[in-house]
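I have a structure I would like to understand better, so I am pasting it below and will then ask my questions one at a time.
One chain of protein is taken out of this complex; the other chains stay put.
As written, the chains take the letters A, B, C, D and E, and residue 1 is the first residue of each chain.
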């Protein structure tokens, strides 16, 4: 039996629904967060909630809960769904403005907060092989929506264009395609739910991790964590003690010329991107291979959280035949 | 007791909800229509359904119902909710892509179609006085999203920017403000759920009804009906037999210089816009007054459908103290 | 002795000035019109005043005069400056919002209306030769300001970009260069104070007068008059009875491929444009020559107003050595 | 009796006017500066004049005065208007291209330079209460004009769009609204005559002063002074010795999430911005309050110039009933 | 043996080359036309040459040949390559600005005109099956270059973005994909060398042929011919005598909702487009089928030129195993 929390009550999971008259359903007027645990411990929960409260503020939902109260609820829901050590918890927190005034009988008024919890393995089903093979990022014709029309830093439910990008990319040859949306200026923005990084090396052999996020994409919790991890890695090969990391606009040409590339997102942490539009990323014999910086970062992350991130997901993979990823449209 | 229809079953209205794992809730990935009746008879139901099927096609939801089947369901739901002649039926038809693969246990797979029915008077509560007073259209800083990023001709649930426009406009002085969004080129697009028209008169005294819809707005069913009505009206004052009507890009300046203006939408049919940004629309002594063409069109519409549209809404108004309009953010 | 009218009083011309604390000087916050006479009779004065009142409405200056009152003043000023039949009257009507609240001692409050009158020949000095030689229109790097940022249909004093275009074009080789500003989409908008037309001929030999004005330029009084004149001309050569005229977006390529081109503006009525960026306009042996449609239109205009427009300006030219045109920056 | 300087002569203030035939009035073709004194001493006069000469160069007015000559004139005008210690001097320097060639009789040729001086208290009338209450910045639908169409770094008189923004914002509820214009990319540009700053704090508690000016706004003298002041402040609370300050693109979302915000401009130095579009700026219990960094900066500024900036303006306020601010349209 | 013509001389085909120092190779600075014959007779040769001369004018190549002279050369080259009735002639006319001044020894100066002739069947190899199966148009991420940056009406050799679109589309699933580039506003522009049409039907059953060409695409000779053909077809089914045809901006949604679609270009005349991005075009049972209007137009075209266009190309197809189309990147 699984449980959720809705507006103050613990309810069975079958109550995890929203009225068709709720502003969330009418306008995509809902902000949210999705987390994950490592060994059952929520990771960066507070950062997720702080971002949620920034989203709430932006869309001006008159939420009366405090961040501390919501944090307590989250931990409570995770506790209620403790089914043993065989999986990680994925919490989903939705905040809607509530039912619209056009419908006044069957539903109450005011914001609705829902916290649900489901197994992480359902999200990452089938992603295990991508740790070895890498993703082919594809630039779809669908562009990211500019921040002045709909701010991508607000994690909201009004994201049909993400789904349109997923559908478009599903029509490319191959089955490891994920979209990489460009913004209006032709700079890499984000995938439909993941941030993009590449590793660049200049003429003098200096290596730098570059995050694409420059105002046209969500500020990812995992993305931010890369900035921390970069300080912790060392490399004899490249010859640095900690790798510099910065944020820069990236064109398609910049990515083709990069050494490595990867996506970050909460459920899978980091996945390698080995080609863009079918063109292998990386120079010379490294072209199309999993990157060395990527590997160091992922290893460090695993070490820090006490979970072999890649092995865990690959193990789940084996228990599944042909599970689609949420990024794969059928 | 009220009833709905969901994926083949008639259910009580309390079942009119959507799973938080449905693509509709995750991405605003849902297309819909909302209709109305006159004297209990659905108006232009077929046109609404044809538009729905165009939306389904655009977002590529693999819907298997035919338009005829859905039409039958709509009439059946209206019949099931027949509570006498005191109100009109407002049908809402939602088509979602269904639950995402990330959540596979509690919910079934595939598109979900829901048809609900609620009293029209709930939507138009408080609009009666606007027939006399007119709306003050306000240009918000929020721009319409361009068609190549999210096609406005697709009636979808990914419309947070509409709500943001509503909120913005609610902060203007006065309580009859409705947003009129500009597109990226500065042309009037639409309100958050209504089409915009104005009436222009050139140097030679020729009068023309002008629809703002030029690819940056939903193609309204009511909007289209204005094209039919314009052929049916006569005017001694202006001296024409039927009034020409066309579609043109309109700048703020064009609207200031117009004779009249109005919004159209399914629930209220037509409401006069008597000022823009607080500047009265209309020339000389007509400035800020309800327009003559507007009045003729509304009268003709009422005659055609056998309902005094304005009187009906105003009557409902009296039965209500302070009902908010859906366009009024609180 | 010359006279002006300012806020209700006839004053000597030396009073034709504006306080440095007036909103006109502080923000370019002033709308205006400039007219001309033929044989001393004001031409299309009412149209000018109607456009002025549209401009006043747009910038929301709380002007209390009526259009009839202002028309009377205009005629009165022209009468007061009647110095015989040797010149035409050019009236200039300025409406400012008045002094800003930042300066409250030396000046009164509220809108200021000024009507002045000066000899048309001062404006058109040196233009006589252009009737023979034609203008070389030049596309400057300065683009027109889009209507949603500053509506070009409002004839205002906030037009520094016009002057910048004039300066830029003055640096091109030759001395008959006038700017032709493109809008953001690369379509011809207008010169810095003149509308642009060309004459196109399709594969089937059909000829059409095309006005560039499509929302990115002032709606010219002279421009509108071309639409009237086009109905009045006949041509055996081209084989039509009246020439069709329409409004269309024009790219540089469209103009290169046109048969003829010309500018229209109040002081000179019509001037031929014989090349664009130094490339002769017109096909085969007609390339770079004064167009036939242009000539017919100008002749008809002269006939209608009882003044040989070209001859009059050329006669003034002779009485002047080196008069600069307002479009020529020194 | 007050005096001005115009093209070499000291004249009574009633001569502070410009011909209607001057290019300044015809095109907004005039560049300018406005200064202020502290205890009668001009502040940063040289920086103002250097910016003026950059503006002159950009618009290519053939000015023959040197910066030293103009500085001498400025000090001379301030001296001539010395009416005791009860007010500060606000100098206004206008440079126009001079009368256009279209009018050649009543006025001389060449650039006109005018220096006037008026009491600062007239400009800041009614602003005293804003030091306590804070400004509500409002994003109007009017966007800033991009630099490639009209460079905002040039302080010119062709700024009707500023006035249009002021008018638009005056229609919002409340009476402490000032516009904050966005640029075409949706980044904060400036108010209609003031620069915008906010104070950001990242996850690690690092605080940074951020100036919005990134090429889409005037480079303010007061804005630049903030960079100097930031080096001089200390804070136990925040734990830094001098506060870092940088220039970054700011979206609406960035401002909502900031700790504090303020405007800077010459007359009032710094005014707090406590909300944006009605949404309180600042986190938790600090939301909507005057910021701590703001207060430190203003205190330091007051200390540096020997004037309690806030107290002085508030004292003037009391001597006035209902003085409108220049940013308040009536 | 095949022959070409170059700057006045008939030469063997092996001389059909351009110096690497020619402006054509250095800048893509070359304009051109490609024609076809029916039964050996050149089709619309004069229209092709008129468009070539418009291109020459735009890029300002100082060509001294007249259009009559060039027409004579074209016919002469076709005559020289007369190898019997088994194929049609495809003429290619290139006009370059000539070698650049950076290289002055090995090559002569001035424009180079080359006319070559090769069998049409080489171009259309493998297209036969598309007449039955239809093309899947795909929107690539590559957008058309706007007219103000590089005018698409000029048929030039600076079209790398076409090749990039071809490459991108070759990576989609399926082997009948052709690109359909959107312009910056999201409207269909053209394929990489073909114009796009669709057939629309409104609520009242009125049918109209719509050409996408609105200033963002080449003005096709075949495209223009559709306007002629549309006057010649009749249809009992649709109930019209000649089908109206017009030019309109088309969004992706408009195309999804169309009845039919097709590409036009010189070598193949017309090819059906049966899906867009994999979504079948057409309503109900007609979805994904070859359109009826398309078929009527092609039949009429065949009749007019005395060649069964489809049968001829399909016959050539059989003589070839696996010939790639120029639109198919390998």
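Rule of thumb we're sticking to: a residue touches a chain if its C-beta (ideal position, glycine included) is under 8 Å from a C-beta of that chain, and two chains touch if they have at least 3 such contacts.
Given the structure is predicted, the values throughout are model-derived calculations rather than measurements.
Peer 1: Just to confirm, in the complete assembly, which displayed chains does the hidden chain contact?
Peer 2: A, C, D, E
Peer 1: Which one touches the absent chain: E:100, E:226, E:255 or E:313?
Peer 2: E:100
Peer 1: Of E:46, E:133, E:148 or E:283, which residue touches the hidden chain?
Peer 2: From the options E:46, E:133, E:148 or E:283, the contact with the absent chain belongs to E:148.
Peer 1: In the complete complex, the non-displayed chain touches which residues of chain E?
Peer 2: On the side of chain E, residues 2, 13-14, 16-21, 23-30, 59-60, 92, 94, 97, 100-106, 114, 116, 118, 122-123, 125, 142-143, 145, 148-150, 156-164, 167, 323-326 touch the unshown chain.
Peer 1: By the contact criterion defined above, which parts of chain C meet the unshown chain? Give residue numbers in ascending order.
Peer 2: Those residues of chain C that touch the unshown chain are 138-141, 168, 171-173, 182, 277-278.
Peer 1: In the complete complex, the non-displayed chain touches which residues of chain A?
Peer 2: Within chain A, the residues that touch the unshown chain are 182, 185-187, 203, 249, 251-254, 256-257, 279.
Just so it is clear, only the chains that are shown with their structure count from here on.
Peer 1: Looking only at residue numbers at the chain A/chain B interface, is the share used by both copies over half or under half? Answer same or different.
Peer 2: On the two sides of the chain B and chain A interface, the residue numbers are mostly the same, over half being shared.
Peer 1: Could you pull out the chain whose C-alpha mean position is farthest off from that of chain E?
Peer 2: Ranked by distance of C-alpha centres from chain E, the top chain is D.
Peer 1: Select the interface copy of C-E from among A-B, B-D or B-E: the correct pair shares over half of its contact pairs, counted by residue number.
Peer 2: B-E
Peer 1: Return the distance between the CA-based centres of chain D and chain E, expressed in whole Å.
Peer 2: Those two chain centres are 58 Å apart.
Peer 1: Two or more other chains touching the same residue: where does that happen in chain E?
Peer 2: Touching at least two other chains: 182.
Peer 1: I'd like to see which chains touch which, written out pair by pair.
Peer 2: A-B, A-D, A-E, B-C, B-D, B-E, C-D, C-E
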